[in-house]
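Worksheet: the structure to be examined is printed underneath.
The other protein chains are all here in position, but one chain of the complex has been omitted.
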Amino acid sequence: MSEQRNGHVRIGVYICHCGANIADTVDVKAVAEYAATLPGVVISREYKYMCSDPGQELIQKDIEEHAINRVVVAACSPTLHENTFRGAAERAGLNPFFVQMVNIREHDSWVHSDREAATVKAKDLVRAAVMRVYFHKPLEKRRVPIHPEVLVVGGGIAGIHAALTVANSGKRVYLVEREPTIGGHMAQYDKTFPTLDCAACILTPKMSAVRAHPNITLWTYSEVVSVDGSVGDYKVVVKRKPRYVHEDLCVGCLQCIETCVYKDSKFDDEFNLGLSKRKPIYIPFAQATPKVVVIDPDACIQLKTGKCKKSCMEACVERGAIDFAQKETYEEIHVGSIIIATGFQTFDPRRMPQYGYGKYPNVYNTLEVERLVNASGPTSGQVITRDGRVPKSVGIVLCVGSRDENTNRWCSRVCCMTSLKLAHLIKEHTGAEVYIFYIDMRAAGKGYEEFYQRVLNEGVHFIRGRVAEITDWALDPSEAGKLVARVEDTNTGFVRRIPLDMVVLAVGLEPQPDAHEVQRMFGISCSLDGFFLEKHPKLAPAPTYTDGIFIAGLCHGPKDIPDTVMQAGYAAAEAIALADTGFFELEPNTAYVVEEECSGCKTCVPLCPYQAVTFNEEKQKAFINEVLCKGCGTCVAACPSGSIKQNLFEDEEIYSEIEGVLAYA
Amino acid sequence: MSDKPKIAFYWCASCGGCEESIVDLAEDILEVAQAVDIVFWPVAMDFKRKDVEAMPDGAILATLVNGSIRTSEQEEMAHLLRRKSQILIAYGSCAHTGGVPSLANQFTREEILRYVYEEAPSVVNENRVRPQPRHGHNGTAVTLPEFRGLVRSLDQVVEVDYYLPGCPPTPKLLKQAVLTLLSGNLPPKGTVLAPDTAQCDQCPRKETKPVDLKITEFKRPHWTQIDPEKCFLAQGIICMGPATRSGCEAQCIRGNMPCTGCFGPTTRVRDQGAKILSALASSVNAREPEDIEKIMDGIVDPVGTFYRYSLAKSLLRAKVTR
Amino acid sequence: MERQIRYQREADLEWAHRFTQHPGCERLLSCIQCGTCSGTCPLSIYMDITPRQVIAMVREGFRDDVLKSKTIWLCASCYACSVECPQKINITDVMYRLKREAIQNNVFPKRFPIPVLAQEFCEMVRRRGRNSEFWMVFRMALRSNPAILLSMMRTGWDLWRTGRLSMRMERIQRVNELQYIPAATKEVD
Amino acid sequence: MEPSAKYLYYPGCSLKGTGIAYEESLLTTFRLLELPIKELPDWNCCGATNYMSVSETSATLLAARNLALARQTGSRDLLAPCNACYLTLRKSQELVAHYPKIAHEVEQFLEQAGLPRLDSVRVRHVLEVLYTDVGVERLRELTVRRLQGVRMASYYGCQAVRPYGEVDDPHEPTRMDQILKAVGVDVVEYNLKTKCCGGALTGTIHDVGVRLNYILLKEAMRQGAQAIVTICPLCQFNLDAYQAEIRKQTGEPIDMPIFYLTQIVGWALGGDVRELGLHRAISGKKLIEQWFTVKKEAETYV
Partner (left out) sequence: MEDRPVSDKLSTSVQWEPIIVAFFCNWCTYTAADLAGVARMGYDPNVRVIRVMCSGRVDPQFVLDAFAHGADGVLIGGCHPGDCHYVEGNYKTLRRYHLLRRLLRDLGIEEQRLRLEWIAASEGEKVSKTINEMVEQVRALGPLRLSRRFKEWDAELASLEAEAQSEEVVAHV
């Protein structure tokens, strides 16, 4: 590195101990001493917590008193504190982009145990940063304006709560729901634990509020099909599927259903999970919002064959809401931020044939039993088996599709409490002996342990053991005609066979089957389990790595209703804050073409996914629109004559880093 | 001797084309010859090494050396001429970036000697005799220059002031260079005396290159009927133009052959081959590894194609051998 | 009365730690004590301690308690538990490992025929390359409980009359190659 | 070395003794299917579960010798009809692949014994070959006679479908059912398809072993099966040999033929009763006679 290339460079190097986090593994003193010997370094210090106020002041003071004009901070990941140290530099009057961070915590002290090797690595990385920062240039952050509108995707309790919160702050909200009604899974539940208040009673007022809110545009039976742009201005296209009923004309009188040529309901009712039937023209459930009928094109004779007498239309002749010619339409909107609340699906217990779901009619999943115990459900709240008997013994099997390497590794969090609730309700409805087969009872939450105590005292049997199989073969006369759960009761140490009339599988919660497509469309990430990934597991559990996109509810991972509502409110607050700020600062890491160097070979033009690179026919040169450029640097790497550069990631800067880490190789 | 500026020419490992190119100045050579004294030009005039050695250091205004450096003798001459010249110019691709001879850096010295003296089909050498650097015979010792394990560009051996790129450089560039030197208005040391944009800048077919090039197949020039109007890359023929410095007046392209890269990279580029590789690969129209591989199969000799003139000056300089 | 309490000095934690290093035993520490193994095992109904308890005991270093249990010898190596285990613990291999340690340490239940059969079997195979069912069962019975031979007579007769009982001592040709296999009982660790 | 057959056959000890009918029916079936098959020369015992109980290393070496011998022949597919042999050979391959220490010992042993190093020999099970290589459709086409109205339960035993194999789904295996249906057998629902028969337990802890087999037989009867079809010599033996004892102990009228899959397939393909070893059954002899010899009218020629 030649001194004369930049004679005025005065570098300050700061090595952070991070308490013991770094200092225990990396010899910070040795690193600081070493850094002092590097060309251009004027000051080299180590300090307990660089991110603390005194730590930052140290840098500021050096800038002011020692005319430091480049800063290297070796501490934690730049994703955590880069802005902190840039801010410190800025406060002292130095352009913030003269700061370079070195990650000696996440990438060094936390992953290595050999102190000597970790120290060598820290020196290498510090040297690379020192060599790199040499070439840094003063840059300005770019500001983009924020559209105040917010899109909420998914109309379950998370989406409903987020939409209402944002709308109440005076912003326009688009709420898009795939199903014909909002309400999501919560609408299917009977009671909610641990207070046992009725789910519908607390949910439906919020559903109506959404419908009535002047700031909310509600699009049900609709799906987001494309997302372009970035924070502040996302261009979103929403497909509105035809329900063959004009939403604005239908008043929800349901006369059409009455007069449908199908006299009997014979199609599986989705809302009741097939436990009851509906007609081709139907309303999902009584409190559906909007209260508008919908026609199932796979069941309707008119839509399938065109040969129906269309009695539904006759019933609606006055309002003329029914329209078989309805086509799907597309809406294009511009929003500043997006809240994704697309929910979950339940585990399909057919994947565990040992539990006989789908084979033995009296094996149910928890969602089905929610409908069974519900007064407005398919049995009007009677808990009866498929052959119409009131069960005398019911077993609830926990961790079906949870905590299992063969299916899903995670704990689904809500099944313990759901099972306690159902045990209580089943016992209340039938007086049956109820057995809960559990591995660990997880009842952490306000009032949850107390509810567990209540159910214990109600005489429910708690068998600690994971059921090995549900079978219908009897080894003992007492088992004849029953299902039998074979399980080790780990509390007593006996392997037991327990005859049951009804088995309830407490199925785990999984990402939606199309979570991966949704993730790609919105440009966010998934965790290993397939749920959407938050920006930080502790401190940013609703933002994502993509600015302006937030997640809420179970699309982020299993959680119960209170946690869902909290996260939805948090996501809404973030969206509101963003809109109220009015602008968003972007990293200045854009690419630019040096016009006199460009040969106009056009290699770069088709490589940009954002159409930021265009070819100027008049000048016969490439041109990069800085506003559109997101700063990936792909065109820079491809430019065969080296005529495209990237701020913050100049060739020289990266070469210096390479040379720096390898100086001793 | 007159007090006209003294000029020298020398050739190292090269084909002689560069010497030809000087003669290609045609009548302009007279102009040059009038302005300067040529004090050393082994290929055309009868001067000896000792004549040069006898000159005081810096006596020559400028020496134009062509050819890459392979032998100890070439190294000695490079050092000698460096000392005697105020300005040393690497003339032509070989001196500039190693040139075609540096493709030999894909082989070890042993491999080369074995092939040339033992295995080449035209060789009859039953005793497997190889030239020795020193050979005693009847009491007299005969020496040959040492054959180095590596071909080098001129600037990898001695400091070079300017470069004239090309295989060979065009008469126009040579003339310009000489006039610049004589004018005394010298560009910064290390300058390549040719434009610093890529070939496409001056390519007659520039307009025919689409803005959304997607390469689905690589064809070799002799496999296909070449459209004489259309951009080579648009025809699937590898053209080094985008990664090659301009200034050659697009002679190959006018002859309906793609650019092979003799002018070397632009100043901003450290490795010409890697850069064209990056540009070409980025434009390949495939996403699945198998499909990509299939398309890449069309590039039969990546090293020979991308580094035809620049292996010595590439980042890796030579094939790694053990 | 037998003392049931366990003092911590009786727990061989080093053994427990080493145990998890052996092939097939690596995931032992993942056990969540759910009992699926016991529930699945067709033989757990006869076991003195359940497979789940075996794992718990191994993890806590109660070596002697595990090695002297009948459970490890009742395991028929059907691998049902390994397939069902939600933590993918290869319980069958754990059982094998325990059987081997029991034999080496000579702590298996005396007159309990399975270890005897196993040793007989290995000896015969190592010497002859093949196992002759008749002779093996015969010798095992002699060593463990000769009375059992009587009860086997009927089965023997059934097999003999259907041509399924071979009294030949089978032997491979290149039996010398087997000398390089270490004697089975020599295995340490 | 003579030209290699497509399938190398590794009998294991049982198929030379109690399971001889398995060998007979297997070879007959393969002959009828025109699949070339040849016995692995000088094979040794696989080690079975017993060896693993005594020494993991020795057990692996024992299995490795067979794999090395197989490699010498040049055939790639080593057919192990016995579930225990199949699992043991597969398992030793896994151990060698995943544990360098074991791989090293195997290498050392093979070198000392003058055997070639292990290569990609594929250990195959009969069921897998019939299902994958021949195919259900082909078996249906080749069927020349059908057992009309005979109800059977298919029983896999344990080791073939457990962690190391690709024979069938470990929870809900269906391939044997598909094959049996294709060759004209009525297959009953049977939940205990992969429940263990106790293996060697009938010989060691006799009462426990017999009880397991009682459960298997009784459940098959409850489902209406007249016979059980197996793919393992030990399962066949356990289910076949102790029925008289079970009758005596429980008073239940159990007398059920226990077949090998290859006996049923071989017969459907036109094999002869004796060359399929059908005469070697201990239990259910009456039914066997009725189905395969006396009542010729039960057969329909296709």
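Chains: A, B, C and D, in written order; residue numbering restarts at 1 for each.
As a working rule, contacts are C-beta pairs under 8 Å (C-beta built on N, C-alpha and C of every residue); 3 or more make two chains touch, one makes a residue touch a chain.
A quick note: this is a predicted structure, and the numbers were derived from the prediction, not measured.
Participant: As a test of the contact rule: which chains in view would the missing one touch?
Facilitator: Per the contact definition above, the missing chain touches A, B.
Participant: Of the residues listed, A:A117, A:V225, A:A480 or A:A577, which one is in contact with the missing chain?
Facilitator: Among A:A117, A:V225, A:A480 or A:A577, only A:A117 touches the chain that is not shown.
Participant: Touching the hidden chain in the complete assembly: which of A:I11, A:L125 or A:A321 does that?
Facilitator: Selected residue, touching the omitted chain: A:L125.
Participant: Write down which of A:P78, A:P96, A:G232 or A:G465 is the residue touching the left-out chain.
Facilitator: Looking across A:P78, A:P96, A:G232 or A:G465, the contact with the absent chain belongs to A:P78.
Participant: Suppose we count only contacts with the excluded chain; which residues of chain B make the list?
Facilitator: 53, 72, 75-76, 79-80, 106, 148-150, 152, 156-157, 269-271, 273-275, 277-278, 280-282, 284, 286-287, 289, 292-293, 296, 299, 301-303, 306, 314-322
Participant: Kindly note down the residues of chain A that lie in touch with the hidden chain.
Facilitator: Counting only chain A, the missing chain is touched by 37, 77-79, 103, 105-108, 110-114, 116-118, 120-121, 124-125, 128, 519-520, 523, 525-528, 533, 545-546, 589, 607, 609-610, 630-634, 636-638, 646, 649, 651, 654-655, 657-659, 661-665.
Operating definition for what follows: only the chains that are shown with their structure count from here on.
Participant: By the contact definition above, name the pair with the higher C-beta contact count: A-D or C-D.
Facilitator: C-D
Participant: Just how far, in Å, is the C-alpha centre of chain C from the one of chain A?
Facilitator: Chain centres of chain A and chain C, defined by C-alpha means, are spaced 49 Å apart.
Participant: Using the touch rule from the top of the page, what residues of chain D touch 2 or more other chains?
Facilitator: 171
Participant: So which bits of chain C are touching at least two other chains?
Facilitator: Within chain C, no residue touches at least two other chains.
Participant: Could you please specify the touching residues of chain C with respect to chain A in the complex?
Facilitator: Going by the criterion above, the answer is residues 32-41, 44-45, 49-50, 52-53, 84-88.
Participant: Any idea which chain B residues touch chain A in the complex?
Facilitator: Residues 196-201, 206, 209-214, 241-243, 246, 265-270, 275-276, 278-279, 282-283.
Participant: Can you tell me which positions in chain D touch chain C when the two form their complex?
Facilitator: Per the stated touch rule, the residues are 13-14, 16-21, 42-45, 47-59, 61-62, 65, 87, 95, 98-99, 102, 109, 112-115, 158-159, 162-163, 170-171, 194-196, 198-201, 203-206, 208, 212, 241-242, 244-245, 279-282.
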